[in-house]
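So the structure is just underneath, and the comments pick up after that.
Heads up, one of the protein chains got dropped from this complex, but the rest are sitting where they should.
Coming up: chain A.
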């Protein structure tokens, strides 16, 4: 029973990832992250992604504040925030978020206020979507780990002689 449960969960994870790739929400950089995860760093992907979420939320809040300011637009600050978000999004493979940021940056450089506010709405929506999906992904992964009875370090090592 446990074995079957494990397989089902793996299938769920793969299906979810396939969907996100198909939608262009994630790109191959995310796969690169997964390849860097192993027994010595078993939670690497979720650690990086959580840092990304923390950083991004701050940046998005700041962007919202800067762009909602009726008086003065601080273009330089907007640019700096966007560059950070573009960089970190591309580092984890958050492809759609990155693209929306690029569009928002272009609108800001063109003083297109309406375009900026629209792009910001899309950006916040994309961010929520990615966050929900990745939380779902990590949740399934946690369940799979429990179901398979895997304890880190690798269970194979537990059979070895301990000094």
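Throughout what follows, a residue touches a chain if its C-beta (ideal position, glycine included) is under 8 Å from a C-beta of that chain, and two chains touch if they have at least 3 such contacts; residues count from 1.
Here is the rule we go by: contacts and distances are computed from a predicted model.
Q: Quick one: the chain not pictured, UniProt calls it what, "Mediator of RNA polymerase II transcription subunit 4", "Calcineurin B-like protein", "AP-1 complex subunit gamma" or "Two-component response regulator ARR9"?
A: Result for the unshown chain: "Two-component response regulator ARR9".
Q: Check each of A:90, A:112 or A:143 against the chain that is not shown and name the one that touches it.
A: Residue touching the chain left out of view: A:90.
Q: Any idea which of A:18, A:51 or A:65 touches the chain not displayed?
A: In the complete complex, the chain left out is touched by residue A:51.
Q: Just name the one of A:36, A:65 or A:128 that touches the chain not displayed here.
A: Missing-chain contact among the listed residues: A:36.
Q: By the contact criterion defined above, which parts of chain A meet the unshown chain? Give residue numbers in ascending order.
A: On the chain A side, contact with the omitted chain comes from 29, 32-33, 35-36, 40-41, 44, 47-48, 51-52, 55, 83-84, 86-88, 90-93.
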